[in-house]
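A short worksheet on the structure shown next.
All protein chains but one are shown in place.
Now for subunit A:
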């Protein structure tokens, strides 16, 4: 009975395959990949521009008015941007330029030297990625810094004072006592939230006098005694009454918690100002100076950097755009539109709203302990070398400590071991 079917199966198989192939080729012919030509718009990959006031889109418009060169802003989710660029590099299809969080080893060697942008300017090259031959791989677009927000309404309601001038900055002990006082007087559920990030934890550690984690000449990482003290202090704050454990242990949303009005203070950073200005209406909030114990420091850095890619056929046009963008009057326009802390030293920026908040951040950066700059320099050096850590050992080990999986000494040792292992010595 089956023999008949077997005989015919070959013909049907061939027919089916032919039909499928025909259909596939038919649809593959649709949107063909085009060759990038110099007169096409410069593609500029970035993340979060629209959320931050659309500064780059605005500058792209101005640039087109002035020069006729079109810059196409492509806004991509922050977490996806590295993936996108990695894949584009592998497919030899990188955009003309991008604003990135860090240098990726995959396309590190495909960047154009930006020395012509930084030379003769007051751009903070200590935040730029420069390799040992002096090639400038990336230029920072803006500075972000860690800072403290308080729910002013709760503080006023509780009748508790907070520092308003650089002369009366509180210590962490005083700050915690004040926030607990506010909690007791107002019934706020939590005293404080802090983003689950080693970037924020760095500022906390610096303020306790920690040297953070630094390599010796052989690439073995070490730290000082203050790190342990700070981590123990941090763990004691995560008690589900002062700080909710959910934020660090299970990725709860600190931004949402603070916006609820039920949390007294939020340790986050300058990028929240624009969001809070629009999306908090039920209470008054204020940026205040961070506590010191006894060191005064924030953690600041190049949140994002511009790179120009090799191989797009539009390198010169892209470079010209970047040079134009960093001319002081153009950069000022960008900083004012997007609410950036400027990367050009001494540049006067007039913010249309929340000027006092931005001023406070600039003061915190200027008053920061040298450790912040030192660690930033190390981070950039590793980036230029092309070495990265797997995940974030400092954050991940701290989370384990907070969860009671290991004690503080093991935590510090694990961090040191992983950093020594994965990063090694500085050149």
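Methods note: contacts are C-beta pairs under 8 Å (C-beta built on N, C-alpha and C of every residue); 3 or more make two chains touch, one makes a residue touch a chain; residues count from 1.
Here is the rule we go by: contacts and distances are computed from a predicted model.
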Name per UniProt, for the chain absent here [options: "Carbohydrate ABC transporter permease", "ATP-binding cassette domain-containing protein", "Cytochrome bd-I ubiquinol oxidase subunit 1 apoprotein" or "Signal recognition particle receptor subunit beta, a GTPase"]: "Carbohydrate ABC transporter permease"
Touch with the omitted chain, as defined above, among A:77, A:177 or A:425: A:77
Option from A:138, A:210 or A:272 whose C-beta touches the chain left out: A:272
Interface residues of subunit A (partner: the chain not displayed): 1-2, 4-6, 8-9, 11-13, 15-16, 19-20, 23-24, 27-33, 43, 47-48, 50-52, 72, 74-80, 83-84, 87-88, 90-91, 93, 95, 101, 195, 255-257, 259-262, 268-269, 271-272, 274-275, 278-282, 303-304
